[in-house]
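Just one protein chain is left out here, and the rest sit where they should.
Chain nomenclature is as follows: A and B, assigned in order of appearance, with residue numbering initiated at 1 for each chain independently.
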Amino acid sequence: MTEPTTYLSHLELGEPDKTYLDTNELIINMGPQHPATHGVLRVILKLDGEKVLGTECVIGYLHRGVEKIAEHRTYTMFNPYVDRMDYVAAVSNGLGYCEAVEKLLNVEAPPRAQYIRVILTELNRLASHQLWLGTHALDIGAMTPLFYTFRDREEILKIFEKYCGARLTTHAFRIGGCLYETYDGFEGDVKKFLDFVPSKIDEYEELLTTNRIWVERTKNVGKISAEDCKALGVTGPVLRASGVKWDIRKAMPYAAYSEFDFEIPIGINGDTYDRYLVRMEEMRQSLRIIRQAVERIPEGPIMAKVPKVMKPPVGEVYHSIEAPKGELGYFIVSDGSTQPYRVRVRPPSFVNLQALDLMVRGALVADVIAVIGTLDIVLGEVDR
Amino acid sequence: MAPVATTFFFYFLSALTLVSGILVITRKNAVHSALALIFGLLAQAGLYLMLYAPFVAGVQIILYAGGIMVLFLFVIMLVNLERSQKEEQFNKQWLVGLLAACALGGLFIAVYVKGNGLFPEHIAQPVESSNTQQIAIMLYGQYMFAFEIASLLLLVAIIGAVVMAKKRI
Partner (left out) sequence: MLDYITSYLGMNTTPGQAGNVFWALVYIMIVFGGVSVAVMSMNWLERKALAHFQIRLGPMRVGPHGLLQPIADAIKLMTKEDIIPSEADKFVFWIAPLIILCASFTVYIVIPFGPTHAITDLNIGILFMLGVSSLSVLGVVMAGWASNSHYPLIGSLRSSAQMISYEVAMGLSVVSAILMTSLNKEGTGTLSMIGIVQAQQQQQIWFLFKFFPLGFIAFAIFAIAMVAETNRAPFDLPEAESELTAGFHTEYSGLRWSLFMLGEYAAMIAVSSIAVTLWLGGWMRPFPNTLTGDTWDLVFSLIPGFSFLGLALIAFIGVVRMPKHPYFKIQTLGLAGFAAVLALIGLVLFVPAVRDRIQDIFWFCAKVAGFMYLYIWYRATFPRYRFDQLMKVGWKVLLPIAIGVLILTAIAGVLF
């Protein structure tokens, strides 16, 4: 495939008089309440027997008007709202927003704050991937990895709770740096976690990577080529599994990432199995980053000089980070007042979800669920 | 081993078979007819057991009730029968049908009366334990050729079904 393929923009309804033998086309509705779809996602499938001819995603069940709310809040007041979009990886959301506003204000967080930000963000990446693994395995039928990953994720959430008081919607960072100093024993906790977790990741791999049933369920399922990914704007592990070595942490480094030594795993085929392997390796690379960061946290202030009443100069900024799910971007337009004129969030899950139709064309119904799982979408982000 | 309550079971099973047969042809709903046919076949398996033919009874259950009726049910469920249910169930030629059935019944009775002398005097009591062995000896010894031809026939049917149902790739 050298050029991107075209796909259905709407579904045709079949004729009601025909019997099951005349035409096998069936329109089936999955969700919004469904044990599999991660959040309130409604997928309308057009099936030919068991084969999927086309899909249409109906989203918006979780739309809360976050971007509109942003126009009526000051920059600092809007910070907690950002966590609620991708609630699984709240720290990354906060990081992206804070860095975008810092760009607008032309301040830079001090090095210590940047290291703390990196450590917490990478821990959050690990937690997000662990949740992804558990739920993805559960969809495909392996019930046990869910409990293992959630147990290990608990340790990360404990660290978050000790740091900022919240496990899920952390509001960890502030514009200009971090508000909280690391607690006593932060480094010790993180190091203990780093010693504890690699064997757990090996445990997950042992259960799944060479399991014949897992391989058959995920190999050659949901293939997407690199050109299609680039045409659709798909980013994150999905893009990397198709063979494109693009990671914003390396391409346009932010928040002290340029000081660390880590690798970007890429896949070959762009199928579900490759995405699984890419994310597993990303987990290990995150551990590598955290280990480097926690050994060399510099001393110093954690908050830059930021005015109490923030009135950024008139202008606009687009800043994106590598969230666990892909490129998370913030486009902030400021008109000089304390409240932003427009905040537009570029959620990775929203853009990745567009690839669903392309990936499941010609696959079976059971694969649709596997593909939704492998895209790692969070509806809070898709709908905002 | 002495059989228990032969008369009761015979009448019970025969009544079940007859009632099932009538239900098969009189039910409007095709699934009910198939269900009645299943009961009839199971009753027939019971009758085979009473005739000291346990192997035939077992095969009847596996193949007929467990295989062929499942096939019937698949077809009934996948084909839309709404239209046929709205049509008339009994056609206008029921008188001719009744006469033909009576004629057939009369033929059977005549055969039984005339050929009464050909049936043995008392019930044969073959040894129950050797039914499977006897069938096997006959099937694979004497009637081997017919067995192979029957299996070939089934092979032809399978190939035909696959060819008809296969979609062009």
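One rule holds for everything that comes next: a contact is a pair of C-beta atoms (placed from the backbone, for glycine too) under 8 Å apart; a residue touches a chain by one contact, two chains touch by 3 or more.
Predicted model, so just to flag it, every value in this text is computed and none were measured.
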Absent-chain contact - pick from A:77, A:213 or A:252: A:213
Candidate in contact with the missing chain, chosen from A:67, A:83, A:139 or A:189: A:139
Residues of subunit A in contact with the chain not shown: 26, 28, 34-36, 50, 137-144, 146-148, 151, 207-208, 211, 213-214, 216-217, 364-367, 369
Missing-chain contacts mapped onto subunit B: 1-2, 4, 29, 31-32, 35, 38, 54-55, 57-59, 61-62, 65-67, 69-70, 73-74, 77-78, 128-129, 131-133
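Definition applied: only the chains that are shown with their structure count from here on.
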Approximate Å spacing (C-alpha centroids) for the pair subunit A, subunit B: 62
